[in-house]
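All protein chains of the complex are present and in place, except for one that has been dropped.
As written, the chains take the letters A, B and C, and residue 1 is the first residue of each chain.
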Amino acid sequence: MNRTVDLNCDMGESFGAYSFGADEQLMKHITSANIACGAHAGDPNVMEDTVKLAKQNGVAIGAHPGYPDLAGFGRRKIELTDVEIYRYVLFQIGALHAFCKAQEVPMHHVKAHGALYNVAAKKKHVAHAIAQAVADFDQNLILYGLAGSYLVEEGKRLGLRVASEVFADRTYQEDGSLTPRNTPGALIETVDQAVKQVKGMLTEGHVTSVKGKILPIQADTVCVHGDGASAVRFVRELKTALQAEEILIESM
Amino acid sequence: MNRTVDLNCDMGESFGAYSFGADEQLMKHITSANIACGAHAGDPNVMEDTVKLAKQNGVAIGAHPGYPDLAGFGRRKIELTDVEIYRYVLFQIGALHAFCKAQEVPMHHVKAHGALYNVAAKKKHVAHAIAQAVADFDQNLILYGLAGSYLVEEGKRLGLRVASEVFADRTYQEDGSLTPRNTPGALIETVDQAVKQVKGMLTEGHVTSVKGKILPIQADTVCVHGDGASAVRFVRELKTALQAEEILIESM
Amino acid sequence: MNRTVDLNCDMGESFGAYSFGADEQLMKHITSANIACGAHAGDPNVMEDTVKLAKQNGVAIGAHPGYPDLAGFGRRKIELTDVEIYRYVLFQIGALHAFCKAQEVPMHHVKAHGALYNVAAKKKHVAHAIAQAVADFDQNLILYGLAGSYLVEEGKRLGLRVASEVFADRTYQEDGSLTPRNTPGALIETVDQAVKQVKGMLTEGHVTSVKGKILPIQADTVCVHGDGASAVRFVRELKTALQAEEILIESM
Partner (left out) sequence: MNRTVDLNCDMGESFGAYSFGADEQLMKHITSANIACGAHAGDPNVMEDTVKLAKQNGVAIGAHPGYPDLAGFGRRKIELTDVEIYRYVLFQIGALHAFCKAQEVPMHHVKAHGALYNVAAKKKHVAHAIAQAVADFDQNLILYGLAGSYLVEEGKRLGLRVASEVFADRTYQEDGSLTPRNTPGALIETVDQAVKQVKGMLTEGHVTSVKGKILPIQADTVCVHGDGASAVRFVRELKTALQAEEILIESM
């Protein structure tokens, strides 16, 4: 039984004059930050600012590589070869790492973004390319991936520590995948229900699907969202509620 | 008196489907490679291929950061603040470093590209921003800069090892700067003259300007060019001629 | 004496997932929209949406070309040759024009953005390059430029209709230029003062500088800002106040 959990959030997704997400406020509530690396979002200015912000708040820093597509925010799949995925991910990890190194703060993990995250969950060869890039850069980095996905599996196979990621505000289907956003019932709207879902995952090791099936699930880290009107309130309330259940919120 | 010199060349400046420079052939003749980092040229594919190529040939690897301007090949000045220059350079060093780390080969130096190199030679604050990025990333990196320039000066001031760069195929003006390319007499066309100029720089520590003035100059590394029809032949002949003068060609 | 004035605003400066400016609300209050063309901001999605929005609101559409620098939002000068400026501007006009053509709405004007606007005000050769691109594309387009600047002058010289642009919320210096934003007293904070300045420009043909000098000025169009917390309120109040002075608000 697990009574400790990490709260991770995508961060540093502003770009140039464009602001995105409530990074300053959220950084006070999360335990690990996935910082964009300039491919799907972010730029050298945003990256340094966000690394500094995470450091100040004692938040564990991760690289958040995505498809090279600023106009699509990394949400559009691009047909890259596995070799290209390996190289684009390695590039991005290195770029963010430079800011960690200059700020004398360790890099803690890597979490793929958007379409790359989704493809890596379902395609073993893509999962492998990402895991290999992480392992080749630094064997001590933790690879974050959707609980039960190929990304987690391939990370383990390469000897990496992995973090199985679950969602507080999304429902699960019979096969353990997330209900697609555009399907009715995909989102969990109340903090009460979100807390109940996370608590069940942690203390009982399972989640109940939309149709009532009980599914085993590993929950090391909970993804919380950084944009949207109520993002900050949701995270704050989720955190408070989990702590009230004597669940410890900390990074791995 | 200096009887050792490094031959450096810009490398990895291909991009996507676009080929640039005779990297494979030149890599056999040079001792240090300045590898583009995806901002003015290069991409993750080219970067990994070029790092591997340098490793295979025992050539010292340097990051070659430039202005973020693929369409301009880093030859157009962009009005960045010093903070931005620091961050863009740091980003690029980190990106290239990831490929060095994955290939288990050290990064040896940093040399700025094109317009950034030129601005850094003349603007102390820009030179400082670049030198600081190098120092903050790794105090052991060697900073390459135009002999006698602010870049060399600022590197020293921050405690970095520096390499004073000279040109074999360019003439010098009375103030020690290079004769601009579009001026008659800017280029040295024959290998004989190029060798003579380099030999004088190394063994006597001076260079003769276009108007005949004798100027003191520090020559740690000679820049050779990777593109152009006769690039490979020129480098090969220069190297042979310098060796015939019992000058040792090796990286610092 | 001029009792008619155009209110123009930069529009369509969102990009991908990034929202910028209160376009929908502002479009109800302005008479001409300068729509970004994908170089400093905007993308094909944003461009079509914004052209449609302007059409629905009966707002005159202009192309808003800028330096090709999304990360810098076109606010950083790039050292382009005049030929390059001509070509980058022509490209951008054409790109926006395609959406006008498909929506069967005319393109009305061209206004340069940010650093390009500022450089074109002061550098005759840059002003000429922009004006030439406009004239070569369509002799009927109106060229917007800072009142009294080279851009207005070069437009006239090429036989274009020009719109002299003034600012409601910025103060003027002795030489007729705008007080730089970072200088105390650069901004006019109250609507009352803004209205007073615009009214004086229109009805008396002059503006009073920060030091009290009376300067002649041509005011065909007033630039209002689309971002910032109070942008919409400011425009609405300015418009109402100008109308109360029996000044007609319409595009040229």
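Simple rule for what comes next: a residue touches a chain if its C-beta (ideal position, glycine included) is under 8 Å from a C-beta of that chain, and two chains touch if they have at least 3 such contacts.
Predicted model only: the values in this text are computed from it and were never measured.
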{"item": "Sole residue of C:45, C:173 or C:218 that reaches the chain not shown, by the stated touch rule", "value": "C:45"}
{"item": "Selected residue (touches chain absent from view) among A:78, A:158 or A:210", "value": "A:78"}
{"item": "From C:76, C:97 or C:128, residue that would touch the chain that is not displayed", "value": "C:97"}
{"item": "Where the unshown chain meets chain B, residue by residue", "value": "15-20, 41, 43, 70-73, 75"}
{"item": "Positions on chain C where the hidden chain makes contact", "value": "38, 44-45, 47-48, 83-84, 87-88, 90-99, 101-102, 133, 136-138"}
{"item": "Sites on chain A contacted by the missing partner chain, in the whole complex", "value": "68-69, 71-72, 76-80, 115"}
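Here, only the chains that are shown with their structure count from here on.
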{"item": "Proportion of interface numbers common to chain B and chain C (over half same, under half different)", "value": "same"}
{"item": "Between chain A and its twin chain C, rotation from the CA superposition, multiple of 5 degrees", "value": "180"}
{"item": "Interchain centroid distance [CA atoms averaged], chain A/chain C, Å", "value": "42"}
{"item": "Euclidean distance of C-alpha centroids - chain B vs chain C, Å", "value": "43"}
{"item": "Contacts with 2+ other chains: residues of chain C", "value": "71-72"}
